[in-house]
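Just below is one structure, and these are the notes that go with it.
The complex is shown incomplete by one protein chain, all other protein chains being positioned as in the whole.
And then chain A:
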């Protein structure tokens, strides 16, 4: 029996000026299937999603919904056609409360509440202003809002990115059941684990062209990666490579960074650890356990209430990020818009930290700047076709720019906060390699990641934070995913109890300030 596709897009193309974002993309989704849309960053996934949901217009191609040609001109029209997206950035209006947000989109309240409970948030206050709700919960609310109107096709863009494990699990379960109940889901993700657990088929995009549609079956990952990249990439364990070509650095008398008894409001308690030269130390924590504050304190953007930070053995107090930068400590935030001047060029963005360094007023030495910048660009293989404005680069390339600027500025310590969030496999590999190379050059890296599998690829050592305390530190050899997961939930090493799925997902401060 041949079932007719619920959604059928063919020959879709879109140009931004001279840059072709999509050249010939197609996507066909059957009723009741969970369909993965995959592709490296810049392959055109987001553009295709925007076209399907009416956020932008395509230059060519057509979209059939239930066999009929539909011209989806706006998000509102897409909703009417039964197509509902949940984007990476939640579409809830920050200044309105949840209830008003529902009224704005005409979403029925009761089904919404039911879905919210289903998704693992038992006590939501719908009069709460969206701005005061943690990001992870907002994303779940956005999903619940979409589910409540029972769309025919649900489009999930990196739905589980930045979700703590317990929420992600619930979300995946609900998505799976959507497929079973005859609705279709288009699922965009970089996580193979999720895709193989969830999806029936996958459409793979490369350079704006659909290069293949595959059934998800065991062992299909290699094939998909091959399609996405157009060439085989070796999936070598970084740990193995590290053993081979790195000799352990001579132990210095002082660690590069020594943190002792760091204290910050209700967020950090008595945090102590060392970061040695030539080391990549991983930080693992669930959402909102104080890791944001730890990185901000080390980067000099907030002042800790107590404790000491010593750089190369000398205690130091940061009262401004420029103090940290002067001490050679650079912060790479997870949110790229926090780090980059989006309207400026790649060159300016990379040159900013060293050209605008404090006490270096006066003319910029253009030739030197150009040299440093181009060597950084070459080193990170940044795609500079759209280098006039950073905002026109793909996410992966933007992330590379944020790291490149600190390499150009020759920072000795780099604080990477979830640098691979929402980035394609190829770029991820490049970033892992880069971090290892930096360590090989004697620089030190503190690396927070929300994806546990990255730990063994990159880190030498893992620091686990739970409830604002360092609960465990272990060498990378022991840091497999189950062990990290247990530790991240604050369970002692070696404990065998099940990890509670319904663990409290809200950060401590929210529960405290609630009336």
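Note that a contact is a pair of C-beta atoms (placed from the backbone, for glycine too) under 8 Å apart; a residue touches a chain by one contact, two chains touch by 3 or more; residues count from 1.
FYI, contacts and distances are computed from a predicted model.
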*Have a look at "Autoinducer 2 import system permease protein LsrD", "RsbT antagonist protein RsbS", "C-type cytochrome" or "Thiol reductant ABC exporter subunit CydD" and point out the UniProt protein name belonging to the hidden chain.*
"Autoinducer 2 import system permease protein LsrD"
_From A:92, A:275 or A:330, residue that would touch the chain that is not displayed_ = A:92
*asked:* From the list A:196, A:266 or A:391, pick the residue that touches the absent chain.
replied: A:266
*Which residues does chain A use to touch the chain missing from this display?*
53, 55, 74-76, 79, 85, 87, 89-96, 100-101, 103-106, 127, 129, 131-132, 265-267, 292-293, 507, 509-510, 512-513, 515
